[in-house]
Every structure is written in C-alpha cells, then in structure tokens.
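Heads up, one of the protein chains got dropped from this complex, but the rest are sitting where they should.
For subunit A:
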Amino acid sequence: MIDVMRSEWTKLRSLRSTVWTLVAAFLMMVGLGALIAWGAVSNASAGATGSAAQAVMIALVALPFGAIAMATLGVLVISGEYRTGMIRTSLQAVPQRLTFLYGKAVVFTIAALVVGLVTAYAAFFVSQGVLSIKDLHTSITAPEVLRAVTGAGLYLAASGLFGLALGSLIRHTPGAIVAVITLTLVLPQLTSLLPGRVGEIVTQHFTSNAGLQLTMVEPRAAGLAPWTGFAVYLIWVAVILLAGTALLRRRDA
C-alpha cells in the first residue's frame, strides 16, 4: 500500500492540471470572499454591526465553487487514467485493483485536506481583514466559528473524494463532472420542491444540503446537526466509492 501511495503521490504532483486546479480553488475562495467582504464594507451604513454567522458566510461565499473545483480534480485523478489509457499501465503495475483505487483515494484525500484547510483559513482571515475596516468581522475564537471554518476545509476535501468516487464509477471526465454538479448543486435545490415529511427528509439528507451544515456558524434550522450532516455527506461519498470499487473489480480495464 505504501508503494502504491508513493506512486500515486508522484502521479498527482507531476501533472500541471493538479496544480492549476488547486490554485484556482484557492484563488476563487479567497478572492471572492474578499470581494464580497469589500462589498459589505462599502454598503454598510455607519454604526452597523455584523454577526459572526454573516462574517463567516461572507468568507466562505465561494465554497460551492471551490468544492466543484476540488471535485473536478478528484474526477480527473481517475478519469484521466481512463482517458489516456494510463489505467492499463497502472493496473499492470498494481493488479490488486482495490489497493490501486484506495491508495489513490488516500493520497488524494490527504492532499485535498491540506489544501482545503489552508484555503478555508486563508479565505476566513483575508475576508475578516477586509470586514474589520467597518468592524463587521468576527474572530476565529468566537463560538462555532472555528468549527465552521475547519468544516469548510473538511467539506472541500470530502467534495474532492466525492469527485474521485464518481470518476471511478463513470470513468468519463465530462460525464463525471456533470454528475458532480447535478448531485451537489442542482438536485439539492430541487429537493425542496418535494412535498411533505418525505420531502423534508430527502432535502435534509441530500449531498451538499447535509454537508454544508458543518460550514455554517448557524446551521439551517430545518437541516441536520452540523456533524451529523457532514457524516451523511461522507456516507454519500462512501456509497458511490463502493459502487465504483465493485465496477473497477469487475470490468475489463
């Protein structure tokens, strides 16, 4: 497993697309957060006070897009192997397919976790710097703020793994990216149209609806508790990854 992880780390770091996608995610998160913070500062009337929930929401305004960027990278990590035919070289070197996929997933998750946390903290501190001009900022030590910002980092990493799982299932880059966007951006909005108690439960538990609870200082009252929600998001990832694993074992490469 260690051999495979070293190999996968080399594969990950040696592609420019990896670096660019991560840089894009970082710049988008930090840049958009700062921009919206600046807008809030410009529009604030004298003597206005901000809440911690608002300050964090502004800092993490680009989180859905950052998550898509991470998921795209996750997709590429596996679909790139299929697109180029590299998968046949990879599986020749590591014919134990579970070891191959999980080695890849572990290395990518660690990288995504580091980048995700750095990005989330950077987005928080930069935007709070801007918000502090009009005293609209909050502190990382304020109640629930640390949990929300760290949660954003975790959410970015989990989204990356979500992409990798879908990539292993679908194998085609565009198809897998469309699936990511549909499952985490489009359908979560549409579930609210479902009627009754069932609709409520589906909405609560649906991918990003569940996962994003962890990233809010004041989670949506109709949603799950922060850590419960994140756990549900991880279950989504795990189920898709297991389906991808089953297919990887069965299919011809």
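Basically, contacts are C-beta pairs under 8 Å (C-beta built on N, C-alpha and C of every residue); 3 or more make two chains touch, one makes a residue touch a chain; residues count from 1.
Heads up, the rule we're going with is that contacts and distances are computed from a predicted model.
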Among "ABC-2 type transport system ATP-binding protein", "siroheme decarboxylase", "NADH-quinone oxidoreductase subunit K" or "Cytochrome bo(3) ubiquinol oxidase subunit 3", UniProt-listed name of the chain not shown: "ABC-2 type transport system ATP-binding protein"
Option touching the unshown chain, where A:V23, A:A48, A:M86 or A:I201 are the choices: A:M86
Residues belonging to subunit A that touch the chain removed from view: 3-4, 6-8, 10-11, 14-17, 80-81, 84-86, 88-96, 250, 252-253
